[in-house]
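The other protein chains are all here in position, but one chain of the complex has been omitted.
Should a chain be cited, it is by its letter among A, B, C, D, E, F, G, H and I, assigned in written order, with residues numbered from 1 in that chain.
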Amino acid sequence: MTTKQEAAEAVLAAKTRLGLSWAQLAETLDAPLAWTTSALLGQHPVPAELAAKAAQVLELNTDAEAALRLQPTRGALDDVVPTDPTIYRFYEVLQVYGPTIKELIHEQFGDGIMSAINFKLDVSRREDPGGERVVVTMDGKFLKYQWG
Amino acid sequence: MTTKQEAAEAVLAAKTRLGLSWAQLAETLDAPLAWTTSALLGQHPVPAELAAKAAQVLELNTDAEAALRLQPTRGALDDVVPTDPTIYRFYEVLQVYGPTIKELIHEQFGDGIMSAINFKLDVSRREDPGGERVVVTMDGKFLKYQWG
Amino acid sequence: MTTKQEAAEAVLAAKTRLGLSWAQLAETLDAPLAWTTSALLGQHPVPAELAAKAAQVLELNTDAEAALRLQPTRGALDDVVPTDPTIYRFYEVLQVYGPTIKELIHEQFGDGIMSAINFKLDVSRREDPGGERVVVTMDGKFLKYQWG
Amino acid sequence: MTTKQEAAEAVLAAKTRLGLSWAQLAETLDAPLAWTTSALLGQHPVPAELAAKAAQVLELNTDAEAALRLQPTRGALDDVVPTDPTIYRFYEVLQVYGPTIKELIHEQFGDGIMSAINFKLDVSRREDPGGERVVVTMDGKFLKYQWG
Amino acid sequence: MTTKQEAAEAVLAAKTRLGLSWAQLAETLDAPLAWTTSALLGQHPVPAELAAKAAQVLELNTDAEAALRLQPTRGALDDVVPTDPTIYRFYEVLQVYGPTIKELIHEQFGDGIMSAINFKLDVSRREDPGGERVVVTMDGKFLKYQWG
Amino acid sequence: MTTKQEAAEAVLAAKTRLGLSWAQLAETLDAPLAWTTSALLGQHPVPAELAAKAAQVLELNTDAEAALRLQPTRGALDDVVPTDPTIYRFYEVLQVYGPTIKELIHEQFGDGIMSAINFKLDVSRREDPGGERVVVTMDGKFLKYQWG
Amino acid sequence: MTTKQEAAEAVLAAKTRLGLSWAQLAETLDAPLAWTTSALLGQHPVPAELAAKAAQVLELNTDAEAALRLQPTRGALDDVVPTDPTIYRFYEVLQVYGPTIKELIHEQFGDGIMSAINFKLDVSRREDPGGERVVVTMDGKFLKYQWG
Amino acid sequence: MTTKQEAAEAVLAAKTRLGLSWAQLAETLDAPLAWTTSALLGQHPVPAELAAKAAQVLELNTDAEAALRLQPTRGALDDVVPTDPTIYRFYEVLQVYGPTIKELIHEQFGDGIMSAINFKLDVSRREDPGGERVVVTMDGKFLKYQWG
Amino acid sequence: MTTKQEAAEAVLAAKTRLGLSWAQLAETLDAPLAWTTSALLGQHPVPAELAAKAAQVLELNTDAEAALRLQPTRGALDDVVPTDPTIYRFYEVLQVYGPTIKELIHEQFGDGIMSAINFKLDVSRREDPGGERVVVTMDGKFLKYQWG
Partner (left out) sequence: MTTKQEAAEAVLAAKTRLGLSWAQLAETLDAPLAWTTSALLGQHPVPAELAAKAAQVLELNTDAEAALRLQPTRGALDDVVPTDPTIYRFYEVLQVYGPTIKELIHEQFGDGIMSAINFKLDVSRREDPGGERVVVTMDGKFLKYQWG
């Protein structure tokens, strides 16, 4: 059985070999960019129709295609504190601004959380006189603490 | 000497006692909402003029006002993996979507990172038919890996 | 300012001194048993009216009453792996049955989670020929993984 | 020798290939649903007769069948704090409600624990106006602290 | 409120000041030696009558006596791997002989565990030509894995 | 070169295949039960004569026999806190009773430790009206702290 | 697909086999010494032209050459605290002088950091009457904390 | 007895109150800048004469002055991985460039290390068209691995 | 009750105030140098007569003297990996030479260990043309692995 991790590696290899971008793959699948990326990296089950499309464009074998459809056990970081600088900066944001985000969610919504399940993510580029900027938007349903 | 941590506790106590919101404090300081919150929680040095305004509206003593102005040693989480559910969800986003964010930054910008220093954060509320949503926007300068 | 932790200690001391049970406190507050217990132990903000009732019956001072109303930073275990045997058994259940629970949630509901926010808990006693049994029921809304 | 972990992977692969559900497997084995799931995932030794039935319906080879019968070394989580969101929520329940469960067990039963050995687990679905709910029931014998 | 930890320190101080041994305290309480020691060190709730006797002979105040009666949150080691050599040797026994003990319990009893709740402990001295020996006996009820 | 770990796995496979018990193996080797078990599991070097006997009865090849004779690097637990419930209970005993054992060793012997090297272990079964009991006896030479 | 780790191992093997030094490789690539070393060790993506030159001089196959060009997931230490003495000394410098460096950066530049992205590194040798000295120079752009 | 940590806090408080810079303190002590900073922060014993000068200019009491002279137990980071971004970047340098530094030291010097004891550190500012830069120079004696 | 830790701090303060060396204290107690140091630092119980002598020469009060006599819970390092460079080097020796020491003990003595209980330690100074050298001698009884 091909694992989702092995399928993700096959995706990355094919993507590089074929010169495809995530944006092109998302367009092919007619799915959101960040969802497409995380699903092909193994963090979401891919619906059968999309898995078939992905397998076709990425020239994956049927085992890899089947693996894309599997339910994942999620969690993609090898270390509790990530070592890759591009990923670490978001951990640093949590260290510096975590309690700020918590205060503002509670002030604006009351006691509860931003869902990471009913959730979408976007990464985009913004031009600015001071240099181009990375804009990451996290958009999750507010879940109020309620007793059943 | 009052520490920044003690000053943050004094801010929280005064804010509760006086019935002030972070939004009101940000307006008083004429500063961005999330910056105001994190600065008063001790994660940024507060410029003298703003520290004076904050001390006045929050009825802080001069020691606490001085502490607000100090350079912080940043890092606000007691545990490497945060236990509070409101904060944890952002760690979960990192576990599930960290490599996705990394892939998309590299695809859109090349080799580099989103700065967490030249950086701004916003937490806002969006109404949606499916229920209100928390929208967290992280906006940081792209820093390209370059050798000196 | 009295912290929620100090208020919880005051609750426990008063409860022992006055010979009250959690069941009696829950009845006084007209609130679910497990919610009452966890809220008075500092894991939930207590609404003003209930905090007043709790303060009256437990003879708490106004600082402790105010602390009960505060928004908590949740997380009650001192160690990542709990050392107390009564609590540890639930960690062991997670070690032995975690993947089982995951499989069955996915089989019965699809890709998603049991909410720990829109959630209620019950601890009850069941007589059995083989000896009395502890029955813990966790009842949380199913949250489907959905992209925004 | 096939390990229990390898047998569990063979079970999962066969279950997917043959389109079987845990419910069907439990019915085939005439055993409780959650027990069947955890036993086939390698957390319990499977009695010879049931292992034979499981091997037949899942078309496992005799090595895998033998592995199902082995005594396990239990513990199914790769990380001390689980990263998969579906499993993590139960760890969060422990963080937020662990001391509550402890207080209520002691109030209702005296000094002791809920057994995780003489124990059964159920995962079920409850329809609710607010959306379907996951109900996890843990039912373990009360074990009183007693000296020999 | 005096904590169980503070009561344990008061017990140790009084025991040293009054020149009492654990054996004498166990005799006074008419209770097993190891139970008496662990209970006075704060790992068991002490029944009212015994707490009164202990308080009398150790000249403890009523707050400490009340603390002895409290339900403990158990777990006495400051570090996951104990540093004190006398205690460490038992951790080493677990490292070297843990799987051996597991194999022999399963061979002699089937799938299950030795209870650490319905359990008694004894530490005694045995003379031997090769020098005196420490004999620690752990005696716990066998708990068979059974599904409810 | 066959490692001691691989030899232990070969022992377990052969023992299951041939339907042998640890008790039978101990009898064959004319060696204590727990020693035999831990030695064949790789935690002790097996003297040449006994390794030959073990290899014969377990039908091991000469590489495995050689491995049994090797000096081990001891330590059999994969995790600092063991996850298997049968082994964990002994860690729990250490958490709850560690300081008790220390106090009683010091009271009965003075400053020193129970040796885990000049040491023997026994696991036996005791019938009791309340149900059968596991009795684990640790018997180690007392080593007095002495300066050279 | 050859990983960057495997490519790095191929580089080291070829470098040893061919008797090349990092200085010669840097000269061949016409790139800074430390950049060349870290890039060939897998911590930077190597531009196509340089990867081709490196592959030629090191006689690497095209898979390894392709791996050199890949975007890395950075982080080269196996342990959080490095065990190799040559690397550990720099961790020790951080333990002893970390707060000193922080104080001096803030005194000389204000609130901000030294970039580790817009950054260059040099390792050189300085003769000294007391013996030759290692001089490591870290040169990173100052990044001022600024809100967007 | 005043600890070195308390003396360091007194130094920081006085430095802020009196408006002194580390550069001015280094000039007063006629000592290198980074040495002065780390010594006054408690990481080096301060010679009597310099401690007296520091106490005078910083208006410290004699207890603090005595503490400055004490031999320290070194190590200034609260967490194994530092959370403060200014300090973290140097840990990141170690993660990304540690093996590079090791390779180059061995290539230029042979088997050995850069001493962190016979060592000096400098933090300086360099103007650059691309923006001002932080230059940290570590200069330590090469210590060759040699057997006695 | 004065703890052994507080007594150790009182010893260090008095030693500094009175200008005494460990060598002088050892001579006063007529005890080995390293034993005296570790005992006064709280790692050994001090016999009554020596505690009295130590209290006299160090002008300790009777509480501190009593604390010196107490049985310690040993273990003096705050961190699992020590941060102080003087202590760390011995951990490094263990990292680099641990298996070497193990091999040589087994080659010279058979299966067993060097006792750390029946053990003495010496730290001395040796002049050498290449500079003075620290010589640390660990001398412990060989304990053969033997079964009871």
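Just so it is clear, a contact is a pair of C-beta atoms (placed from the backbone, for glycine too) under 8 Å apart; a residue touches a chain by one contact, two chains touch by 3 or more.
These figures come from a predicted structure and were not determined experimentally.
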item	value
Among I:3, I:28, I:43 or I:146, residue touching the chain not depicted	I:43
Hidden-chain contact residue, picked from the options E:6, E:63, E:92 or E:132	E:92
Where the unshown chain meets chain G, residue by residue	9, 12-13, 16, 79, 81-87
Touch residues of chain F, complete complex, unshown partner	1, 66, 70, 72-75, 77, 116-117
Residue ranges of chain H at the interface with the undisplayed chain	32, 35, 44-45, 71, 73, 99, 102, 106, 111-113, 115, 117-120, 139, 143-148
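Note that in this section only the chains that are shown with their structure count from here on.
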item	value
Euclidean distance of C-alpha centroids - chain E vs chain H, Å	48
Sites on chain F at which at least two other chains make contact	81-87, 92, 95-96, 99, 102, 106, 112-113, 115, 118-119, 139
